[in-house]
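Sharing a structure below in structure tokens format, with a few things to ask.
Missing here: one protein chain of the complex. Every other protein chain is in place.
For reference, chains read A, B and C in written order, and residue numbers begin at 1 within each chain.
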Amino acid sequence: MHLWIDGQDLDQIKKSFDSVEISRSENFVSVQINKEKLLELLSFLKDKLGYKMFIDFFCMDFPVQSPRFQGVYLLFNPEKMRRVAVKCWAEGDSLPSATKLWKGIKWAEREAWDMFGVRFEGHENLVRMFMWETYQHHPLRKDFPLRGHGEVYLPPLSGEESPAHNYSPYHTALPTMEDLEITQKKRLPEKKAQIVLNWGPLHPGTHGTIWFLFDMEGEEVKECDIILGQLHRGVEKIAENITYTQFIPYTDRMDYISALCSQVAYVNAVEKHLGVEPTEKAKYIRTMMCELQRINSHLLWLGTYALDLGALTIFLYTFREREKIMDIIEGIAGIRLNSTYIRIGGVAKDLPEGALDVIEHFLNDFPQRLKEYETILTKNRVWLRRNVDVGVITREDVYSYGLTGAVARASGVPYDVRMFQPTDAYGDVDFDVPLGKVGDSYDRYLVRVEEMRQSVRIIKQCVKVLRQMEGESYINTEHPFVLPTLDQVFNSIEAMVKDFNLRIYGEKLPEGEIYLSGENPRGELGFYINSKGEGRPYRLRVRSGAFYNLQVFTELIKGRTVADAVVLLGSLDPVVGETDR
Amino acid sequence: MELVGTVVGIVIKSLIFIIGMFLGAAYLTLLERKFAGHVQQRPGPLHVGPHGLLQPIADALKVLTKEDLVPNSVDRVLFYLASLMAFVPAIMILAVVPFGEPFTIFGLEIKPYITDLNVAVLLALAFGSLSIYGVIFAGWASNSKYPMIGGLRKAAVLIGYEVALGFALVGPIMMAGSFSLREIVEAQQNMWFIIPNILAFVVVIFSILAETGRTPFDVQEAEAELVGGYITEYTGMKFGLFPLAEWYIATFVLSAITVIMFFGGWNPPPLLGWLPIPAFVWFSVKVFLLFMFFLWVHWTLPRYRVDQITEIAWKVMLPLALANIFIVAIWIIIFG
Amino acid sequence: MAIKHNNGIILTTVEEVLSWGRRNSLWPASVGLACCAIEMMHTAASRFDTDRLGIIFRGSPRQSDVLIVAGTVVNKVAPMLKLIYDQMPDPKWVISMGGCSSAGGPFPTYATLQGVDRIIPVDVYVPGCPPTPQALLWGILKLQKKIKAKKEGKVWEEIPMEKVPTASQPIKEKSPFGF
Partner (left out) sequence: MVKIKYIERPGLTNRERVFFTDFINGMKITIRNFFRKTITTAYPFEKLTPPKRFRGTHGHRVKDGREPPSFKVLEKFMDIKEGESRCVACYMCQQACPVPELFRIEAVQTEEGKKKVVRFDMNLLNCMYCGLCTEACPVDCLIMTDIYETATYRRSGGVIHMDDMTERAVDFDRRRYNEPDRIWIDDEERSKLWGQIKWS
């Protein structure tokens, strides 16, 4: 299913814009234009050709070329289901801001300013997205060291001189409380209403460390802004220093609630660029584990959402079901939460004995438990009063903010990556995609609960197919760039040599770039890999679903009270590891 | 001489009541944690003492010996006064609650209540509304944003439900013809007051849920929105007093008043009159069941928003209470 | 409390009872930062119930005694975490859960604090990424042993390095008074 912009639209672009270079490859079609005509081309694409959905914007650093930074815009045409990438060199380290065309670009441009130092003219409040305001450097530049400049002497307070061999008392500079106050002041330049409430980073109500600033009149919120970066660990910078197989464990730590889905999305992107075809059994195992992880993630969402609204027992009931799924994942992969189980070319280990019986036992028992939660919550009048008509998202908001996942589907936009770009075994299983009509928190709740039922349906079909594939190989080791299994290394010298080479020099991805995304429980998780042919990616950009879904919060909370902030945050379901990367 | 006797009697009885209330409240925390545990399929406190029985003692020891941290930007007098204002009225209501009918042991005639005021209901309502001040002082004195919002929210809710509670209790008083709790109980010999006052019972249940801050009206300590409501800044025993007073003692005492008003105090249920169980046991069984009902509601339902709570108070509860007075009036005309 | 010098020589029984009280009602301040927070929630959920040991997760640091640092402590959060630690009333302990908070874990980058013990004194380090609920419960039991042995008064050299067991057998002897 060809997903990128086709010839007919490209000719129209070539006709109306002469100084445009188009580079077409199987996995990535980009249109390059100079800075003056950029906004013109973007509005042409948005209005004339119907590419009105914003997917992602990021920058790349080429220290050798003269205009050093290059901005890449990714757009999507919801009717024709086509994608296009627009590239533009940032002369004088600055680009025109496109926030007037898509509201979702505001945070992406702040992140580009924070990480690369590219200025944006016309941006209403260009501040650092992740680091604190008084931070001097721009970390994602190629000349900035991974560990930063260690100039502060911070010995351990527990009195041990050198506790471990890789320990150094020197550390990068830590911010002080004054730095954080400056960061907060910069976010809301003028205080409009009565008080500014810090719904602080370390707060039991926020899911993880998100810092909300409410400009409040009494209990009503007039103005809101969100400071992210309290869990920014620099994963994209790490990705540029390790090989493709070594990056798989880091994809778990980004969206730690749906670890397997992130691994599958990343490994699919690498495989498609490398041209590796996983074995049939590996495809079905991946789809089954992905759907198990989706149920797992939606259960945690339901538990914390109900906990924030006061129904404490639902939190513990959903965690009882989560324990079951984590037992299954622990039995198959070895670890409960961040299971580094998927490998390039297949999966790390075969299914152990008894795995399919346990999964079937879970599938027979789970729908009845789901009905239990529904009877407590769905028709409960308190639940209805708190959820109906709270935070209504229109279709225009979905397109302009780039919302994906259950948040978009609850507003009636049929945007499901499994539908128009089926990877692994999604093409052969049949399932429904639930859509809402109104787009409020109640719809998002119903869409996610319905998605859990659909996942149960998908797993049933996968288990039925996997029962017949008992002895088949779970990893396609014939391909030159796929790591051999341990038994092959023990028994043949060639496998050992191939293993040594791949471990030392990494998988040599062909020159070029690819953007491929998977349907995470929190929206579309896309991986953009730009490789120069060595074993390490030149630039790895992670398009996080939760990052763009959280942006609509500042729009929805205006005029509502703090108690609704909890409902809205719960229904948008952000995970801080993924928003901050 | 007779004056000395009554003074000694009252002092002993009040000492028994206060110490009993302290120990009772401590073990009510254990009861709640055990009930919450088993509702969530986990055993609750298990290893501290046989089946967790020593858990309240461990909690009390730890909370008492905690460092008494008072932030410097705090209004010191109000800060200390707030926890007492919330705790003392809850215990004072016990003075008027009759636990059973008078009985005699080796010639001494003992009345199982401290005083038998003829305006007992008014006193109970007055002490109930006094605890609003504790809440507002706590919110104001902590001098930080979250307690302030939590305190004002709770005050708004309490005022709404005090009025509704006051009107709801008028029904049984009209039927009993007196304000004294003992006479109300004696008036329910043959028929409990719940039958005509079913609307008032619903209003009283919701008001008690709001008064003691139980879900679905659990506003003051909504962890998700406000970190700890108005008790965010309190540590050590000052913190210990708030949930003790509000969640356990107030709930116990108010459910005792509800039992007296609607379930006929220490009178046995209509069909089981012949059982040789003393009055005191009947009364405590009924209070225990009502307390468990509140726990059951607390651990199941989600929580309303503040403006929805006050809206229900003024638009639903108050009309229901007034309608109930009207129904009771008709009932009295018909049945005399 | 790990660095104060030993205060008393003869330990009165009151100290023994108080330390029993503190051991058996540890109220942690739920500071969940990253993936370890999910495992901390699972430890508090129904299957590995912490309420059995008297542990309730309190919202505000004012009312808690243990600070379980669960997740990566990023440079930007370090001063706030120090503030949370200072707000806690005095007999307080710190459990550093997971590799990220103990030593920067798999993130040797410009933005991560390489070990939370550079800003606050830590009592128990629980390795693991994330440590399973049983490993965290073992860390909590270790903290209770530390409080019970009243070693918090001693300087850390005098705490003997207990060997990591090579197999995990269930404990048989069960004292009726808890840990």
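As a working rule, contacts are C-beta pairs under 8 Å (C-beta built on N, C-alpha and C of every residue); 3 or more make two chains touch, one makes a residue touch a chain.
What you see is a predicted model; the values in this text were computed from it and never measured.
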Displayed chains contacting the withheld chain: A, B, C
Touching residue (missing chain; options A:145, A:352, A:510 or A:533): A:352
Omitted-chain contact residue, chosen from A:209, A:313, A:477 or A:544: A:313
Residue numbers in chain A that touch the chain omitted from display: 156, 158, 160, 163-166, 238, 242, 245-250, 253, 313, 317, 320, 323-324, 327-328, 330-335, 338, 340, 348-349, 352-358, 360-361, 372, 375-381, 384, 414, 416, 418-419, 422, 430-438, 442-443, 446-447, 450, 483, 486, 489-491, 493, 496, 499-500, 503-504
Touching residues (missing chain, whole complex) on chain C: 46-49, 52, 99, 102-106, 108, 115, 117, 122-129, 131-135, 137-139, 141-142, 146, 156, 159, 161-172, 174
Chain B residues touching the omitted chain (full complex): 35, 37-43, 46-47, 296-297, 299-301
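Just so we're on the same page, only the chains that are shown with their structure count from here on.
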A-B or B-C, whichever has more C-beta pairs in contact: B-C
Separation of mean Cα positions, chain C and chain A [Å, integer]: 32
Geometric centre distance via CA averages, chain B-chain A, whole Å: 49
Centre-to-centre distance between chain C and chain B (centres being mean Cα positions), rounded to whole Å: 37
Residues of chain C engaged with two or more neighbouring chains: 45-47, 59
Multi-partner residues of chain B (each touching 2 or more other chains): 40-42, 223, 227
Chain A residues within the chain B interface of the complex: 195, 197-198, 203-205, 219, 306-313, 316-317, 320, 376-377, 380, 382-383, 385-386, 561-566
Residue numbers on chain C that touch chain A, as the complex places them: 2-3, 30-35, 37-39, 41-42, 45-47, 59, 71-72, 74-81, 83-84, 103, 106-115, 117-122, 129-130, 132, 155-157
Residues of chain C defined as touching chain B within the complex: 17-18, 20-25, 27, 45-47, 49, 51-54, 58-60, 62-63, 65, 87, 89-91, 174, 176-179
